[in-house]
Structures are given as structure tokens and as C-alpha cells.
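Just one protein chain is left out here, and the rest sit where they should.
This part shows subunit A:
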């Protein structure tokens, strides 16, 4: 398949971070299935290391104190304290938004009570969107009539690490991320997770790992981004 063929060609650009977010996501989905690319990327990364040699510059002395203090805080068991300040919306959001923007916007939606996953998935106007991710194929099914969306994570997605949770996000065209709810271990067993809130205005769904209790804004890179278009 020509698509498959092209993905191999991204290995070097990927090793040098010379890919855009969507190429990176596609390639990372491909990597676990391709030992040739995995070996090539590892070898090229070893070579690329030397590009950063000779630039060594001592950072400001104060940085050492701050980094070590931050680590000490993390190493101390948290008492429900926020782990770190919210960052600006990560760049992947903008990329997912840009990609999906081309695919059109939402039609008129009608509000209804939160329906179970099955109703959404079997709705007449249900539309499926999939993305290959590092954890396998992730799917979003959405129904404009129900004004709701369902997230389907593959079985390969195990429980989140202890003290952490998965969190889904609706991403709008301007790059804003809005929480679509936490996905806890119990929900994972069902396979289908009804996302919280309306997908109206969203151009992508992202899934991140967050500290237990969730975050107001994504604080890590998503392991899955599903453009809705």
C-alpha cells in the first residue's frame, strides 16, 4: 500500500523531530508494528546526539535549585495538591484543530438528556472517526441529534498508572480544550465511554494522562488525538 510505503519514509524526519504533529502521531502508531523503522529511528537518534555536542552552556545557577525543589515536591506523596501550574494549551491541540477545521463544522444540534453509549452509537446520524495511535485504533462515535459523543479505547489501554487518570478533551477550532470527562478504570471495562458535555464546536477529541481528579487543562501530551473530520 502506498500509504504504508510512505510512512517508512518518515523515519529519519521523525528521528530528528522534523515532522508535524499529525505525521508524528501516524508514525508513532506505525512504529510498534515495524521493527525496521524502530531500529532505524534508534540508530539515527544515536547519530543525532552528536549535533548537540559542543553547545554546552551552564544554565543559570538558580535553575538547579528550582529543578531539585520541584523533584523533591513530586517525590513527596501529594496531599491532593495540584502537581503543577496549568500550561498553555499544548501544540498538538492546534494541529488537531487545524486538521479537522478543513473537514467542516457542526450542524444544528438539539439538546437531550444524556443517553447511554448504545443510543449514541446506534443513532441514525451516528458518525465514526478513528485515529491510529500508539495504543491502537481509537474511535469516536458522535451523534449530532443526541449532541453527544462516545469514545472507544482499544483493549490494549490498561488502567491508568496509580494516582493518575485518563481525561478526554473536546478541542475546538481555536485550539481551546474543554474537559470531556475522566475515564476511570471501571469505565474502561465497558469499552464505550460517553463523553461529558456537548461535542458541539469540537474539531477533535484528545485523551491525556492526568493526575488523579483530573486537570482543568491538559498537562501532558495526549496519547490519542482523534480529528472529527
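In the analysis below, a residue touches a chain if its C-beta (ideal position, glycine included) is under 8 Å from a C-beta of that chain, and two chains touch if they have at least 3 such contacts; residues count from 1.
Basically, contacts and distances are computed from a predicted model.
**Q** What protein name does the UniProt record of the undisplayed chain give, "RNA polymerase sigma factor", "Putative phosphoesterase", "FAD-binding protein" or "ATP-dependent helicase Lhr and Lhr-like helicase"?
**A** "RNA polymerase sigma factor"
**Q** What residue numbers in subunit A mark contact with the hidden partner chain?
**A** 9-13, 15-20, 23, 42-60, 63-64, 66-68, 70-72, 74-75, 88, 90-91, 94
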